[in-house]
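The complex appears here without one of its protein chains, the remainder shown in place.
Presenting subunit A:
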């Protein structure tokens, strides 16, 4: 996993909290005699947002893992709540690559591996472009070599 992911998650978290924080701030500044609860909410949003933005990305980075073997794709993700996902290569249906705006900025990609189950996509976040490309090619080759309809 690229160390740049920390930056990515920091940006994402920052944007999320700014979207919550800024409108509140505007309202607070524009309204005459704002009620106390508005101030409390504003400060709470700010504090929680700051702590979350500061802590979550590096925590997440320490948790996240991914690995592929000739037989399976494996990820560990999350921070407070963590989740492992395993999908056997023989059951892979599609392999997608996706880049959000921030990811493009940082040169990162997400590789999504889906199986026939609606519940089982395995997402590998925060890969360098080249790593992602290599991974996709590698997985595609192994998948094609496997017979059957993978259900």
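Assume a residue touches a chain if its C-beta (ideal position, glycine included) is under 8 Å from a C-beta of that chain, and two chains touch if they have at least 3 such contacts; residues count from 1.
Methods note: contacts and distances are computed from a predicted model.
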Request  = Using the UniProt record as the reference, specify the protein name of the hidden chain from among "Anti-sigma factor antagonist", "Polyamine aminopropyltransferase", "Sugar ABC transporter ATP-binding protein" or "Putative membrane protein".
outcome  = "Putative membrane protein"
Key: Selected from A:22, A:116 or A:137 as touching the chain missing from the view   = A:116
Remark   = Contact residues on subunit A toward the hidden chain run 62-63, 65, 67, 69, 71-72, 74, 76, 80-88, 91, 115-120, 122, 149-151
